[in-house]
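Read the structure below first, then the notes.
Showing chain A:
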Amino acid sequence: MFKMTPNILKNFITEKATRLYPYEVKEPYDINRGELVNEIEKCNFCGICAAKCPSQCITVNKKTATWECALFVCVYCGVCVETCPQKCLHQKQTYRKPVREKEIIFMQGEVKAKDTPDGSESS
Partner candidate 1 sequence: MKRTIIPFGPQHPVLPEPIHLTLTVEDEIITEAVPALGFVHRGLEQLADLRDFRQMVQVVERVCGICSMMHAMCYAQGIEGLMEVEVPPRAKYLRVIWSELHRMHSHLLWLGLFADSFGFESLFMQFWRIREKILNIQEATTGNRIIVSVNVIGGVRKDLSPDQIRWMLSELIEVEQMIMNLGPTLFDDYTVKKRTVDKGILSGEKAMELGTAGPTLRGSGVSQDMRTLGYAALNELDFTPVTEKNGDCWSRCKVRFLETLQSIDLVRQAIARIPNGEINTKVKGRPDGEIIARVEQPRGEVFYYIKANGKKNLDRLRIRTPTFANIPALLTMLPGMWLSDVPVVVLSIDPCISCTER
Partner candidate 2 sequence: MLEEVIPVTPEILSGETAKIKYEGYKFITLSCVEMDANNVEILYHFDRDLQLKHFRLAVPKKTIIPSISPIYMAAFLVENEIQDLFAIRFSGLVIDFNRTLYLEDEIKNTPFCKYTVVESDSREISSPPDFDE
C-alpha cells in the first residue's frame, strides 16, 4: 500500500514531462534525419540515389535532367544522402509538416553538355 505515493508527491515539484506541442517545439538534435533536399545545381543526375534507395522513391532522368522524389514513399533512412557522390543531397534537422494531399518533389536541372565524361549510370 501507498507505494506510489512518494512518486506522486515528487511529480508535483518536478518539471513537466510533456510539452504543449504546437506552442512549444522540441529542439531538434543536429543529427536528425528530417526533410530531404537536393541542391539541384550541384546534381549531375548520376542516378546512384535512385538505385540505392530501399523504398525506390527517387526517379532520375539524366537526359532531361530531372530529379523526382515521392515524399510519401520515402522512409528517411538517409542511404541516398550517404551515397551521393556530388554531396548535393542533404537532410534537414526538422521534419516536414503534415499536408492534406500526397506531394512529389519535381526538380528540373540544366542539361549538361556531353563533354563531361563522369556520371555513368550505376548498376
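A word on the picks: all candidates are chains of the complex that A comes from, given by their letters.
Going forward, a residue touches a chain if its C-beta (ideal position, glycine included) is under 8 Å from a C-beta of that chain, and two chains touch if they have at least 3 such contacts; residues count from 1.
Because the structure is a prediction, the values reported are computed rather than measured.
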item	value
For chain A, as assembled in this complex, the candidate in touch from 1 or 2	1
Of chain A, residues touching candidate 1 in the complex	1, 3-4, 6-8, 17, 29, 31-33, 52-55, 75-79, 82
